[in-house]
Structure formats: structure tokens, C-alpha cells
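Only a single protein chain was left out; the remaining protein chains are all shown in position.
Then we have subunit A:
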Amino acid sequence: MWDYTEKVREHFLNPRNVGDIPDADAVGEVGSLACGDALKLYIKLDDAKERIVDAKFQTFGCASAIASSSALTEIIKGKTLDEALATTNQEIADFLGGLPEEKMHCSVMGQEALEVAIAKYRGGPVPTHHDHGHEEVEPGEIVCKCFGLTDTFLKKVIAANKLTTAEQVTHFTKAGGACGGCIPKIKELISEVLGAQPTEERKKPEKLTNLRKMQLIQETLEKEIRPLLWADGGDLELVDISGSEVQIAFRKACAGCASSGNTAKFVELKLRDLVADDIVVQEVEG
């Protein structure tokens, strides 16, 4: 059973703003029966056509999809269109006290519906999401054919939510969740987005105390090495440090991987490069 917060349960059991607005100013629709979830969002504006005075929804989907839709309508009521457009999927999740990572795509669906509704109202290009088929297509190359998701959309979600693994991208967008054929491409997009962020070049310190050496080893493993392993579904755990000997245990996909010896070598080289030349990495069972 999912570990839903009390607020998710409450918004699922007693969703706010269910229904339609017959004379809505804007309607945004995303998702489909095939996808397993869909949201139709109705927005009514004030007389000045600037501020949202009412929002209603219809949702086909699981408990968190319904709760996310309910939360979205509560968040955007009273906001101007520009304020509403700035709503992120994380805000929807936060409003609900959090969502299981596997269900984050429900919050993204809410954000998507809002974008579509406002884009249609303003007459600009309408972003395309999932396989719901809008007339105007967001520029970009389709990466996930199963769910019809473009590289532009995926890069946006990766950057906004600071996603580092293909699995996380699947949880947030569904991309890669069906046939899995696009997972290598998703990994490339993650590297592209992460690579685009400015990173400070780290230099190996000239002299280290024992304590500082241990701290630096831990820091390098956490910041430089583990994120790279996560991207391939793997992980490692630091077991012990004795002088220059670093004992690690591989976890997840790295555990029992045929090439874990190469990975251990890579960890050693990286630590030698960033911490000290004499480091020896040893793989242990732990």
C-alpha cells in the first residue's frame, strides 16, 4: 500500500472543485485512457480576464492523480494567469505534504494541464504532453514513443526537479515506463542537463590530515561518484577507511554486476584524482 500523507488521502476522499465550468475561459486537457490517467482542467477568469476566480477538474486516475488535481485547483484560484503559470509540480506535491516518488508524474500532469489551458487561452503554441494529440506541437524530438514525450519536456522536468537517474525521470514523467526503449536517451538527456550546470573544478589538495582525508573521501564518494552510479541504477556504500585503504560495498545494480571490478577501479582512480595518489579501493561484502 502506498504511504500517502493524510492530506493526499483527504483530497482523494473529499476532492475540491470536481466538475466542469460550462462557460470556462480556458480548458486544458492532458493524458488519455491508454496512459492510465487524464486530467481536464477548467478555468474561469474575472471580468478583467486577468485573475482566476474559479477552477474545476475532471480526473481519470489513481488516488494521487485525483488529489493532485484537487490541490492544483486550490493553488491557482485567486492567482493571475502569470502567477498560476509559475506553479511547479513540486508546489502541487508540497501542498499535499509530499507524494511517493513513483507518483510524482501525477503532480506533473497537473502542471501540464495548467500550461495547456493557459496556452490555449492566450492563443500561443500549445505544449503537447503524453499522447493526447494537440493540434500544435511543442518543438522537440519525441523521446518516449509510448507516452509521446519530447526531449524539450523531459529536459524541463529533469532541470526543474534536479533528477539524476532514468528511474526518477520515469517516476516524474512516465517516460521509459512502458517498453523502456528510450532509457538510454533519457540518460543522455540527464547528462546534458546536469552537464549544462556550472560546476566548480575540484583540485587535489597538496597536504591532508587524516581527518581531512577521510572527510574528502566521503565527500567525493557522495558528490562525484554515487550520482554517476545512480544513473545506471547502481550504488555503493562506504564501509570503512583505514589510512589510504578505502573499503566499499556495491549496492543495487552494481552488486553482483559482472563488471563491478572495473567500477571499483574507476572509484579508485577518481579518489586518487581528487583526494590522494596513494588511495587503494577494496570491494568488500557488507
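Here is the rule we go by: a residue touches a chain if its C-beta (ideal position, glycine included) is under 8 Å from a C-beta of that chain, and two chains touch if they have at least 3 such contacts; residues count from 1.
Everything that follows uses one rule, which is that contacts and distances are computed from a predicted model.
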item: Listed names "Spermidine/putrescine transport system substrate-binding protein", "Cbb3-type cytochrome c oxidase subunit II FixO", "Cysteine desulfurase" or "Pyruvate dehydrogenase E1 component subunit alpha", with the criterion being the UniProt name of the chain not displayed; value: "Cysteine desulfurase"
item: Candidate in contact with the missing chain, chosen from A:Pro15, A:Gly110, A:Gly148 or A:Gly234; value: A:Pro15
item: Among A:Leu45, A:Cys62 or A:Ala255, the residue in touch with the chain that has been omitted; value: A:Cys62
item: Touching the absent chain when the full complex is considered, from A:Glu102, A:Glu224 or A:Glu268; value: A:Glu102
item: Among A:Asp37, A:Asp151 or A:Glu283, residue touching the chain not depicted; value: A:Asp37
item: Absent chain, residues of subunit A that touch it; value: 12-13, 15, 18, 20, 29, 33-34, 36-40, 58-66, 100, 102-103, 147, 170, 174, 177-178
